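If you scroll down you'll find the structure; I have some questions about it.
Yeah, one chain of the complex is gone here, protein chain that is, but the others are all in their spots.
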Amino acid sequence: MQKKWKAKAHVILVLVVVSSLMAGLAGAAMAQTTLVWWTHQRHDMDFMQELVKEFNDTNTYGIKIEYNIMAENYRQNLELAFQSRQAPDIFSVASDTRYLADRNMALPLNTYLNEDMQVRFAGLLEVDHINSYNGHLYSLPNVGNPYRLIYNKDLFAKAGITSPPTNLEEMVEYAKQITSAAKNEQAYGFALNLKAPQSALNRSFDQVAMMSNLFPYDFATGRYDFERIRPIILSFKQLVVDGSTFPGIESLDIDPMRAQFAQGKIGMYMSADWEIGVYANQFTTDVNWAAAPIPTVTGSELGRSNINGAGKWLAISTQSKHPDLAWKVMEWFHRNEVLVKYHELGLGMSVVPSVLEIANDSSRQGSEFFKVDPTAEFVWPFAPHQIGLAIEGRTYYDVIAAVMFGAMDLDRGIQDLNRRYNDALDRAVSRGTIERIIIEDFDPANL
Amino acid sequence: MKKNAVKPVMGLVLVYGFLIVTSAFTVFPVLYALLGAFKTNADVMTGGAILPREWIFTNYRAVWEQINFARYTLNSIYISSLAAIGSVILCSMTGYCLARKQFIGKKIVLSLYLSTMFIAVGALNLRPLYLLMVELGLHNSLWGIILIHVGTQNINVFLVSRFISTLPKELDEAATIDGCGTFQAFWHIIMPLIKPILGVVALFTFRGAWNDYIMSSVFTMTRPELRPLTVGVIALRYGSSAAAEWHYMLTGASISIIPILIIYLIANKTFISGVTAGSVKG
Partner (left out) sequence: MSQPTRSSTIYQLRHFITRRFTRHSGNSAKSDAVVYLMLAPGIIGLLVFSVYPILWGMRYMFYEYDGFRTPVFIGIDNFVRVFTRDPDYWNAVKNTFIYAGGKLAITLPIAFILAVLLNLKIRGRTIFRTLIFMPTIISMGIMSLVFYFIFNTYNGIVNQVLLRNELIQQPIAWLGMDLALLTCIIVAVWGAVGNYMIYFLAGLQTIPTEMYESADIDGASALQKVFYITLPMLGPVLQMIMMLAIVVSLKGGYESIMVLTGGGPFGASDVMFLRVFYLFFNAPANVYFAQEYGYGAAVAFVSAIIVSLVTLIFLYWSKKMNETF
């Protein structure tokens, strides 16, 4: 195979050229062991890169971290890297732990864990599917993202509303009032980034359902019951029927939505603490905004909303040639000092009690609205559809969006969802690809 | 070509009217994109106006500092030009054999070309090709990407083969009868005559390789320094913030189109030369 040989020769040539260039740039300061770290997190880039530099300069193990941010297709790239045995040594966890365990991607950390950590992370180390699976611990907690209703105080004042809605009826009513009060500015009461229904409704609809203890997956019985979310769908639909939603939300993306909010054209929407950075640095705004707890259906149910992504951060690859050194890195980055700073900078809301005890509140404007309230939120367990249950046909997010816009009948939609989700779950369970997650006496208000 | 001396003015007005309207339609969005390089991110995302509300001239600098433009551009030029050259050679040779020659398994080859053309989809091919390249030791190198670009020219092979089959058979038959070898007949007779379509193949392959995102980003995932420009430009929208930095992406794009424009102007000559010279110019 002359061709192959030739191609290989070229590869070698290219590699030689490239590497000599790189070597020239990097100079002689090569560390003994290079550990590759992949992350899908980019909001903390500046902070993390500084830390990585500090670690590289000061560590005594001869470790040099190569920190690589994967903006897109993180999970696919990671899978491919594992399949071709080129996995990074350390990677950020963007999935549930069963996914990691099934694919043999992450190293169990149980044996590495020191006493200090066991104390500091007490109560946060055996969260099934989040950082543990089958008694193995794969990742350690750091921060999470609590959800809120984000609203424009100026528009509220204009419509004569004094406080944010606590239930859906109020939310629908306020949205209507804002829309009619702000006709001249062409502002609207409510918005959703429905171009991607799953992204839009997970940050809003799902949180309302969780707060109202009406999540469509019943953890007590291990079955889906979409009848529970009927009242929420009806309220969301009412927003559209009233004309209180921002024009074109059916194809609205998240960033244009934020830009319009910053322009004062949107009364309220729901999202997590990522928005703090958006309005502080990116879409700087004169809008007087605030954030309130996610409203519930009646305002008096007992549920709690989810803290997104909490309970996990980094994992060590099973393919790492230096797992012990990788653990040294993890240890260094999980020091209280780092976690406290992470929290104080407002890069996320810490869920670690020992961090919260000593950390100051973030000085970032807007952070004050996102303080984790343990009585109103916690780290929800994963439902099967959140850990890779393949649903035939549309997701419930798509169906809700379609019902909201009258493109589908509500009754038919609910029936159809119950059938498809439970069928999919039964089938997956019988094929052994997913397990039925059952938490007896599941009560989000008392956990 | 003779001038149509007595062309009525009306005709010219119509012709130019049509051309101007069409050009306006095609150019307006491009302008919109290019002007995005002078907007703030909020301005881009708010939309509603083609002109920047406030002209920002710092985007170029920010972008230049964020990614290694020179390096990425070199990578892209390397990939795209080799892919274009390789494709021209491969398409012309294969197209010629398919159009003119009989060989064992021709039917099979033809139907394979046809059927893979129907089914090939980037997303489907990515994983097997990547794993294959790992086996061959060509992953993480620009050669993997180049070979794939050159190797997946099904449509162009057909196109070139069809162009060749429209040429009078007498041309190369004469050459062969007169003792000219197959390759010489191809090289000296056919190649010059199919320059226009080869220009198209080169241009489109260059552009395809230049703008390829998904494959290139996966193949360079473990070696960021090998990234082509498009991957770098698209990655620009992922800064250190929650909202994507679309203004940077548009700024990057406005730089990255320049090389393709140059290639286009060069390629344009091959299909602008006019018909007279085309037939026998060698």
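All chains are identified by letter, namely A and B, in their written order; residue positions are counted from 1 within each chain.
Simple rule for what comes next: a contact is a pair of C-beta atoms (placed from the backbone, for glycine too) under 8 Å apart; a residue touches a chain by one contact, two chains touch by 3 or more.
Computed from a predicted structure; not experimentally measured.
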Inset, instruction - Just list which of the chains on display the missing one touches. - result: A, B
Inset, instruction - Kindly state which of the options B:Ala62, B:Ile85 or B:Val109 is in contact with the chain not pictured. - result: B:Val109
Inset, instruction - Just the residue numbers, please: which parts of chain A touch the chain that's not shown? - result: 3, 72-73, 75-76, 79, 82-83, 95, 99, 102-103, 186, 194-199, 202, 246-248, 250-251, 253, 256, 260, 265, 385-394, 398, 401-402, 405, 407-408, 431-433
Inset, instruction - Using the touch rule from the top, list residues of chain B that touch the missing partner. - result: 1-4, 11, 15, 18-19, 22-23, 25-27, 29-30, 32-33, 36, 44, 46-50, 89-91, 93-94, 96-97, 101, 103, 109, 112-129, 132, 147-148, 150-155, 157-159, 162-163, 165-168, 170-171, 174-176, 178-184, 186, 188-189, 192-193, 195-197, 199-200, 203-204, 207, 211, 213-214, 230, 233-234, 246, 249-250, 253, 257, 260-261, 264-265, 268, 271-282
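Here is the rule we go by: only the chains that are shown with their structure count from here on.
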Legend entry - Centroid distance [mean C-alpha coordinates] between chain B and chain A, Å: 38
Inset, instruction - Quick one: which bits of chain A touch chain B in the complex? Just the residue numbers, please. - result: 4, 7-8, 10-11, 14-15, 18, 22, 36, 42-46, 68-73, 76-77, 80-81, 83-86, 254-256, 258-260, 262-263, 274-275, 277-278, 281-284
Inset, instruction - Using the touch rule from the top, collect the residues of chain B that touch chain A in their complex. - result: 41-42, 45-47, 127, 130-131, 134, 136-143, 147, 214, 217-218, 221-222, 224-226, 234-235, 237-246
